[in-house]
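Below: one structure, written as structure tokens.
One chain of protein is taken out of this complex; the other chains stay put.
Chain lettering (A and B) follows the sequence in which the chains are written, and residue indices restart at 1 in each chain.
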Amino acid sequence: MNIKNVNGKNVAYLEGEINAQTGAQVKAEINKLLDKGNVVILSFKSVVYMNSSGLREIIDLFKTASKNKKEVSLCDMNSDIREMFSFTGLDKVFKIYDTEAAAIG
Amino acid sequence: MGELQYEIKNGVFKVHINPDNDLSDISEVCNIVEKHSEVVLIGIDLYKCSYIQSKFLAGLIAVKKLAMSRKIDIELLNVCDQIAQVLQSTNLQKLFVIKDDFASYPLDTLFEGFLDTEKADTVSEYLAANYDEKIQNKLIEIIEKGNPLLVEYALLTMGKAQDHQNIEIYRKALNSNEANVKSAAILVLGWIGDTHSKEQLYSYLAAKEIGVFEAVAASIALLSDDTDSEKLAKYLHDKDERIRLVAIYALSLINDEKAFEYLSNAINEEKDETVRVQLAKKIALFKDERAGKILLGLLDDASIQIREAAASGLSRRGSGEFTSTLVEKIGDRDNWVGFFAAKSLAGIDDEKIIKKIESYYDKVEQNVKLAVIEVLGKCKGVDPSFLLSKLDDANEDIRKEALNSLNLMNSTVALTVAMKLYNTDESWLVRYKAVDIILEQKPVGYDSLLRGRLKDETNKYILEHIIGEIGE
Partner (left out) sequence: MLLNSIKINDQEFVELKDIIYKNSGIMFAENKKYLLENRLSKRLADLNFTTFKDYIYYLKYDIKKRQELDTLINLVTINETYFLRERGQLDYLVSNIVPDLIKAGKKSIKVWSAPCSTGEEPYSIAILLKNAGLFDKASIDIIATDINSEVVALAKKGEYRQASFRGVPSDFMRNFDVQGQSYFIKDDIKRHVRFNTGNITTPAITSLIGKVDVIFCRNVLIYFDMDGKQRTIKNFYNILTDPGYLCLGHSETLNKISEDFTMKNAGTCIIYMKKK
């Protein structure tokens, strides 16, 4: 997973498949980033597959972040991935931006 | 003259206007902006105003001018209907971004926003983002009162705020007679991971509770462990096709090996076309290599809908090991299969295959031609002469698409072409794309190039696009 700092905000580029295993890795790395900064943007641009176990890890990450008053937002999803969020209603839980630029603001 | 109420935080300068503020107060806004170089956004809150004097409007324009010269954004907040009418009749509404800012609302008034279709979601978002004990108590109070619309949004808001403390409230709401309340509770329990409620969700499936199917499927998937695919699989054979569809959704979300087995078996057994289409679409979402093979087989299905869904699924996955078959499918008798087949070939870098793709161009329908041009922009090592030859095609979409692909392939060449087409192409679609490319690369003198043609430009979308970027 690549991480880039844009205007003081960390953008993490998730890749390939988000499942229980890769999701847990993402969670661990992002939690480390959130120890140091307040905002992390997850880019889904290169995510091709995702399942509910992976989604659960992302929810878990969000839960910890909101408890610590930190911000995790998501961006750049293809329509299949986005559909997983809207089907579960999670598109209303997360801040989801169309593009990375919009997420950075 | 009243006193000016304001605060500056994180570069946001928020002014709360009172009815007794007058022109001198609004001039004070300018003075404050002058003094604080850190300000990047001015928010003028009109929550307390029910009308506006024309002098005050003049003051607003002065603030706007100052903001523009300093490249500061400006927003008018909580504009009431009367003021909105005045702004519209004086054509001033275009100058300002007009928004709601719920921070100015007393809590009780704010909750009424749940009843307004257009506001409910944003109010809920605001409350979740600012969740505290006061908001929590108020939401619980609303749930106890029982107006179903309010309860639905109250539950969703608590779920968004990740309030795990009140899990019993959500569980209780599962038993509501109102479908919207029940659905909200089902979703929230999925979000917060209450596996304890899973059996109850299954009971809704078994009882075929109309109106909550989708939410049930979504939450079961979110709460799933490795036993759930099997439990859901039996619903793939339900008599009711709606239940079968819901099971397909849930299994595709769980997306484990067992789920794949069940779905791939189901597509051989399923008779209903709509359900088969959904199966084909969802199988495409599995990474399993066998998924690609199944879709490839479906390209020869008797149903045109299945063929198109399979081709679309393959195009999302990329062509991979099926490249040669997919190249041939560009010429399929169903032109939408050809369309998706062409799109699946993005990323190819083999010169021979690229030539083969190009060779189909003259034999296929317009939509497939467009897909061929689009995908060439996403392949590597393509000879640009093919795309360049399409820039004077009779069809505007072909020209536009060729320009777009050229830009993906070689942005320097595309810029030169775009600068020419902006001045010469008769189609606004093509000129719009050209403007896009020019604005993306912003070459030296791009603004005078764009401005140079403004007076001859007849298309309002292009005018708005250019003026929005470089000003009048």
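Note that in this section contacts are C-beta pairs under 8 Å (C-beta built on N, C-alpha and C of every residue); 3 or more make two chains touch, one makes a residue touch a chain.
Being a predicted model, the structure only gives us computed values, none of them experimental.
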item: Among B:K48, B:K138, B:K258 or B:R316, the residue in touch with the chain that has been omitted; value: B:R316
item: Residue of B:D163, B:E308 or B:D332 in touch with the missing chain, whole complex considered; value: B:E308
item: Identified contact with the non-displayed chain, of B:E34, B:D116 or B:D383; value: B:D116
item: Of B:L66, B:I140, B:A179 or B:L388, the one touching the omitted chain in the full complex; value: B:A179
item: Residue in contact with the excluded chain [from A:K9, A:K45, A:K63 or A:R82]; value: A:R82
item: Hidden partner chain, residues of subunit B it touches; value: 81, 84-85, 88-89, 91, 112, 115-117, 147-149, 178-180, 210-211, 214-215, 218, 281, 308-309, 311-312, 316, 336, 339-340, 365-367, 370, 397, 429, 432-433, 436, 461, 465
item: Subunit A residues touching the omitted chain (full complex); value: 78-80, 82-83, 86-89, 91, 98
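As a convention for this text, only the chains that are shown with their structure count from here on.
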item: Chain centre separation in whole Å, for subunit B relative to subunit A (CA means); value: 16
item: Contact set on subunit A toward subunit B in their complex; value: 17, 19, 48-53, 55-56, 59, 62-63, 66-67, 78, 80, 84, 87-90, 92-93
item: Residue numbers on subunit B that touch subunit A, as the complex places them; value: 121, 124-125, 156, 159-162, 187, 190-191, 193, 214-215, 217-219, 221-222, 224, 249, 253-256, 285-287, 316-317
